[in-house]
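Below: the structure, in structure tokens.
With one protein chain removed, the remaining protein chains of the complex are shown where they sit.
Order as written gives the chain letters A and B; numbering starts at 1 within each chain.
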Amino acid sequence: MKHIFNLLCLLLASPFLVVAQNAPNRFVIKNGTVLTITNGTFPKTDVWVENGKIKQIGQDLKVPANITVVDASGKYVMPGIIDAHSHIALEAINEATSPITSEVWMGDVIDPFDIGIYRALAGGVTVTHAMHGSANAIGGQNVTLKLRYGNTDPLALRMQEAPRTIKFALGENPTRVHGRGKNIQPRSRMGVEAVIRNGFEEALQYKKVWEAYETERKQKNSTAVPPVYSLRLETISDILAGEIIIHCHSYRADEIYMLIKVCREYGIDKIVFSHVNEGFKVAPELAAYTMGASIFSDWWAYKFEVYYSTAYNAAVLTKNGVLTSINSDSGEVIRHLYHEAAKSQRYGGLSDEEALALITINPAKQLGIDAFVGSIEVGKQADLVIFDSHPLSIYAIPQMTFVDGIKYFDRQSDELDQRLKINPSELIEPIFLKEYDHNCMQNVDFYFTNFGRNLFEHRH
Amino acid sequence: MINYFLHFKISLLLCFMLGRMGFAQSDPTGQKRITSTYLITRVTIIPTPGKILPNQDILIRNGQIVSFGSNLPRPAEALQIPGDSLFAYPGFIDMANKSGVSAPSIPEKPADFDPSNPPDVQAGIHPDVDVLEHYDPSHSQIADWRKNGFTIAHKVPLGQGMLPGTTGLVVYGPPKSNIIIRSDVARYAKFSTVGGMYPATVLGVMAKYRALFENARLLSRHQVIFASNQRVKIPDTNPVLQSLILVLEKNKPLFFETNSELDVRRALSIQREQDISVMISGIAEGTHMIPVIKKSGVGVALSINLPEENKQEFSAEIQNSEREEQLKKINAAYIKRLSAAGEYEKAGIPFAFTTKHLDKDKLFDNLRLMIKHGLSKEAALAALTTNPAKILGIDNMTGDISPGKMANILLTTDTLFSAEFQIQYVIANGYLFEYPLKDNSEKNGKNGSAYWEYDTKTSAGSASGFFEISYQSGTAKGSITYDDPQGEGKITSPMNDLKVSTKRITFSFVVKTAKEDLTVAIEGDVSENFLVGKMYIADYDSFPFTAQKTDKPKP
Partner (left out) sequence: MPNGWAEMNGKPSDMNAFKYILLVFFLGLGIFCQAQEDGEILKPQKGIFLLQNATLVTVTKGILENSDLLIADGLIQKIGKNLSFPDAQLIDCTGKFIYPGMIDSGNRLGLVEVNSLSETQDFMEIGNVTPNMQALTAVNPNAVAIAVTRVNGVTSSIALPSGGLFPGTAALNHLNGYTPDQMYGGFKGVILNFPSSARTSTYDTRSEEDVQKESEEAQKKLDDIWEKAVSYHRLKSAGAMLDYYPEMEHLSKVIAGEISLMIEANAAVDIRRAIKWVKDNKVTAILTGVSEGWRIAEEIASSGLSVIAGPVLTIPSRQSDRYDAAYTNPGILAKAGVKVALRTNDAENVRNLPFHAGFAAAYGMGKEEALKAVTIHAAEIFGLDHQIGSLEEGKMGNLFITDGDPFEPRTQISHLFIQGYKIPMTNRQIRLYQEFNERSPGLEQ
């Protein structure tokens, strides 16, 4: 990919160059079939991009004479794909030592050098929800990333507009890590509920203590002394105040229903269930009380709690009015989310619009960023992918990927080695026949040395 | 040559009696030094990087540099170190080093130990532990570092967790002497963890830093309230938070150890978020970090440790073209790593060096590699002397050679970093350590001679002549012939203090004049058959001196 390559050359030459943002991003994608997602599909249509935003959409747009033209004749233009559950571009995934770790933040461990970012761009992905793992009932706060590959500043990848989100996890993973791994709660699904309720209650108390202190402090000649500060409880208070969207790792219908109930009790409606393999069983509840489900297209049977799954999950959820997205939770699957979305057509016959919404506007809504991305609309950020054929076709190959109007992937000028960083001490670059990176249960290995190797395998 | 006064051989560095002199004057071991006054004579001083003062005397007394200059008066109690042909540099300062430091003992885990909420001390959070209470100055590695020119080190504590203790400054003097320059310099801060308990990853570490600092702020607020009104709840005693309150007050910095550029970013995030002072050590990569570091203005220490060059060869059955391509990239990354220090210099960042992870035998090889890849010798010296002194706030007491500063001095046989220079003496806190020289002059057993014709220009006019150097069993001897200053004809004088390497020749000789004996010193860099250098005439000046190696004319 020339753009990045040139940029790197410049970077090497001058350490003072600031990355990417200055690159020209004024261009028009001409004559493509434009899949807007929200406003229909238009053949032979132009998309005019300026200053990182979509300026105009229409046929035969009157654009400035000197503007760069990207010819998309015979091609398909869709919004950048959004992965609502990802672990790429992260140095660490799980702070697995406590059943509640709401104080940790994935923004502290963004790894801008991960080759997985480039591979995702090559699959048309422009936004990932970089999540904490699923070891804890209440995990860490996530960070939403724009895949601005080539930046070395980790926070340059952060999508500033995105609201705060946090990871929760139910079922086998937290009970295995804490209950079976360390002999502390939760050991069962009962314990998971208790841990979450306890967290909520403690946060309410915490809030009360602090409010009392702040009130007292404002009084004349106050000698109020401050209570102890807890970033953990502070964060949970913010959840209860509706400032943070919960993304909850979950599989079984009973545990999903449990958390829906708990959240309703505490007045929380900003919750998205992730994986949610048995979401189809509680689709009416998900539709009524939550921000929906973010699911796998067809994964199942890798552990017991996903044995009773169905690939028709997307169809059932969509038909029941649940806001539904398809995510990857994988450095591999993230490269073909468009194909994962297409599977909803085999398993339940979703329409093209419904299927494409699963990886664009729907995850955008679940991440609270639908005002900025997720569809091709005037004023939205120019996160765009050009495919050579319809993205739901098995034969579709992403040709170009733009983030904020900057081209980060171009199949025609793709360089072989896209690593940003090469380790001078490595002898020969290692070959891996299987990648276990980027998964929900990373960093929890040390609890399982006595459990046998295969515990590493069920990793979502 | 100087065996008529006492000096400290490394093997004798066992028992020193200074500090007890007031009441114990005798020393049956015979190891006590007889004086703390030294005069280094006629040495070339590099007082600070980039400055050269030839033919100077340096007077040292009680661990301090008293004065330097030409022909200083020679106090009777001073032991003299002839510095002719030697170079005096300020002693090196190591920005972060753990040699001699042992880990503090951590109490047993309590019976009700909960890995999700361990006591701070279990989790590697004990910033109040004083590194110097766990420092053994007689550890053999200290002598090794001193031999390599280090006279001062910023000692960092051992410990697996994120806040293992305070740092302290020590001088590499004799173990029983007063070695502490300053304790509690900074709080050592890391992103690593004890493991198996909270925090276990950098995720938890970052959150823990935030929580600790916020609670330190609150405790401080509580203490202020309590100070003026004792009718409120007594503030908790918490040595961890107490230690961090000083950081929040900017009385003490956090001294971060980093292992990657992402660690450096995190350290800077903490600095920004908490509004505290930080120093960052262990920087090894990321030339694109330079603008970020420059903007932050924090003191940084680069690692002298370098990766090995990749010289891997592949068997024929492995696809060579592709592996070669990979090797090229790996080697490019290697060169980039070697060039990093030079890049920091170009950017004007006054960085220091740390010996973290460094094999001491590679110190000068690695520095030379960095110099070969863009680092100037001056900047390299600055990174070992003035820069760390400044960053650590001890530049008013050490880091250069000037009156009043600590007597931390190296005497080298050639200019620092040159191919075959050796450290002959290290003076640390006024204590003298001598090291036997390795014989570098034309390889042992090589006999022969070289004949040089020279030209020089003095204020009195130009002069020319020749000198001859002969080698026998590894020893070099020489003589120089010049016009008789008192009349006609030529005079030949033997060379003193002759040092010959493939790259440099230095010697001196004595010219007798009517009034006095003048010592003339010659030093020059050799490149093939040419020598370009200077002639120093005592008390006068220096003059250009060039020579060419030719065949000796037949008599």
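The working rule: a contact is a pair of C-beta atoms (placed from the backbone, for glycine too) under 8 Å apart; a residue touches a chain by one contact, two chains touch by 3 or more.
Bear in mind the structure is a predicted one, so any value in this text is a computation, not a measurement.
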Option touching the unshown chain, where A:Val49, A:Met258 or A:Ala315 are the choices: A:Ala315
Residue touching the undisplayed chain, where the options are A:Gly242, A:Pro284 or A:Gly379: A:Pro284
Of A:His87, A:Lys146 or A:His336, the one touching the omitted chain in the full complex: A:His336
Touch residues of chain A, complete complex, unshown partner: 115, 118-119, 122, 280-281, 283-285, 287-288, 298-304, 307-312, 315-316, 319-320, 331-332, 335-336, 339, 342-343, 345-349, 392-397, 414, 416-419, 427-437, 445, 452, 454-458
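As a working rule, only the chains that are shown with their structure count from here on.
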Separation of mean Cα positions, chain B and chain A [Å, integer]: 49
Chain B contact footprint on chain A (complex, rising order): 11-12, 15-16, 18, 91-92, 94-99, 101, 103-106, 108-109, 111, 132, 140, 152-155, 178, 182, 184, 223-232, 417, 421-429, 443, 446
Complex contacts: residues of chain B adjacent to chain A: 114-117, 195-204, 206-207, 210-211, 214-215, 218, 221-222, 225-226, 229, 231-233, 235, 261-262, 265-266, 269, 286-292, 307-308, 310, 312, 323, 326, 329-334, 336-337, 343, 347
